[in-house]
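Comments concern the structure below.
Omission of a single protein chain aside, the complex is shown with its protein chains in their original locations.
As written, the chain order gives the labels A, B and C, with residue 1 at the start of each chain.
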């Protein structure tokens, strides 16, 4: 089996990551900048670093009730290690849970006209990734907060403009607001920074892992094992044995 | 890196598992017997095969509400593959969820007198593995059912006798029945069959995986993504920002 | 959150699985039959049970070197529990590792003419699932062995005939044998038994888990932690720091 990599290499007295000495990164580079370097292969500008970092922070946690938090907590509750429990949370980060960043990146990269894109999507009833949220019906507050940072840092992008234009078109053509969500805005930001859609998926995993660690540590510290849904809460819709069979 | 194994080897025209030709296993060996062979390195007798198989069946599934089922379902609900979802369920099978088989095997292997063991455990308030169940307060019905198969097949064991003696001693010394549970009985059976405690852990993983697969397939087929605990069900016990800070 | 299931339910003194009493399954049902019941919702006939079981045994393990075995062993080697390690192996069972059963089932279900299917696939260079194997260039020995069991039990199926016809057509049209592999044959068998493609994926996970458990137990028992690919085996294709930068 062959082992080729362009990510990193151990050298005498140091470790090289994407062409940078780890010693220099430890001394000078923020964690967010180091993540950017690891994924993209080069370091961000100062403005890019600020925006990238704010985007990471914006999705660092979203409460105890998310699918990933609950998967991680059920695993922890079964008597498992911190790493095994967090891993269960990471597995949960699938197509419908953070996965919209990757899909919205692909989608935005292919849109020529926001108006036509929305018209076609509404007509063909296809999913528009990065819009709508189970909890935030009117507006995802994280979007406005992250846009404020973009404005403060004079970070602009045709992809962000496009995402906002799609939001406006949906409201106009559908007659009902379906707000741009944080996945959609991050998709626009990462496209502007030159990341690929698959890296967008990786971005979300990195951003949310601290939240999952916190959820797991709390479960282990404060809860008794083992979590279980009470039988009374479960509706059985299957059949029962014939008396003659049992 | 070195790769040594005594489990199996691909040879021209066949595959060798624990010294048996896979071709012969496919033709003659039951799935349960093949599992026994894989774990133990030799084939079971006819009686051993029946008991081993009945033990596997006894824990093949235990409802939608278990920690492993819920972890697997939350992961499936996030938009993930069958294998990734089932894996989350397998991770959940920790020390407090199936892990009692391994611990009860270690425990039973070291008991000389049931009476003294229970007396000491009650005095020192240490855990007696394989006794008691969150749902089954009086008796774990699977225990009686599996014991019937043992009786039918004339399968006896000092380890099973010991498990039952401990149950009797607890009732006598504590004045309250804490019933032998299915983990405890399986521990006695696996000790009699010559398995190690770690193999006991592996046994439960194998036995429960079909149940987890069924739970995941149902979740994917019948439920809308994404499961989430409603915010109203969650009690926040932390602090709120000072007004001056926000 | 709602919890609906048609799989199983705990009732006083018993547990119901797909309408069958667990007590009856423990007494009478083989592990393979119980798996069939859990997945499909009904019990197999005697012949169906034999074929289903032989198919399970045929892929119970495929050596130490598979991707799932190695993932599980690396995890075990890092100092982890049996369940966490086996889970890593289960995660590995993706689209290219056991996943061909599911894809071949979809494929075979849609073929009208083997001749036209192969002609079109060769012309358009699309993947034909269930054919070819990295190790078995001429024939996957498990296919012949499992076909012998089918013949012995007089188990026939148009789907198996179709799989073999495609194999013949490939040899004829391509001028080179690309043998039907075990995934392809199992796909035909499971279609005949009335399973869905997603259940086919679940089938493989269940079948291979015993092998993964054996691999993990061996790793934990016989190997020193921690496995690591030696740096000398790794080729670094990235850049090195400029001297002026470090």
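Basically, a contact is a pair of C-beta atoms (placed from the backbone, for glycine too) under 8 Å apart; a residue touches a chain by one contact, two chains touch by 3 or more.
On a predicted model such as this, the values are computed, not experimentally measured, just so you know.
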Residue among C:25, C:38 or C:75 that touches the chain left out of view: C:75
Residue of A:48, A:81 or A:107 in touch with the missing chain, whole complex considered: A:81
For chain C, residues in touch with the removed chain: 63-68, 70-71, 74-75, 77-80, 84-85, 87-88, 91-97, 99, 134-135, 225-231, 233-234
Contact footprint on chain A, counting only the chain that is left out: 1, 3-10, 13-15, 17, 22-23, 25-27, 29-32, 34-35, 38-39, 53-54, 56-58, 60-65, 81-84, 86-88, 90-94, 98-99, 135, 141-142, 145-146, 148-149, 152, 198-199, 201-202, 205-206, 209-211, 213-218, 220-222, 227-230
Footprint left on chain B by the chain that the document does not show: 2-10, 16, 18-21, 23-24, 80-81, 83-84, 87, 91, 229, 231, 233-241, 245-246
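Going forward, only the chains that are shown with their structure count from here on.
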Chain-chain pair with the highest tally of contacting C-beta pairs: B-C
Between chain B and chain A, distance of the C-alpha-averaged centres to the nearest whole Å: 34
Chain A-chain C separation of Cα centroids, rounded to whole Å: 31
Contacts with two or more other chains, residues of chain C listed in rising order: 3-10, 14, 23, 81, 83-84, 87, 91, 229
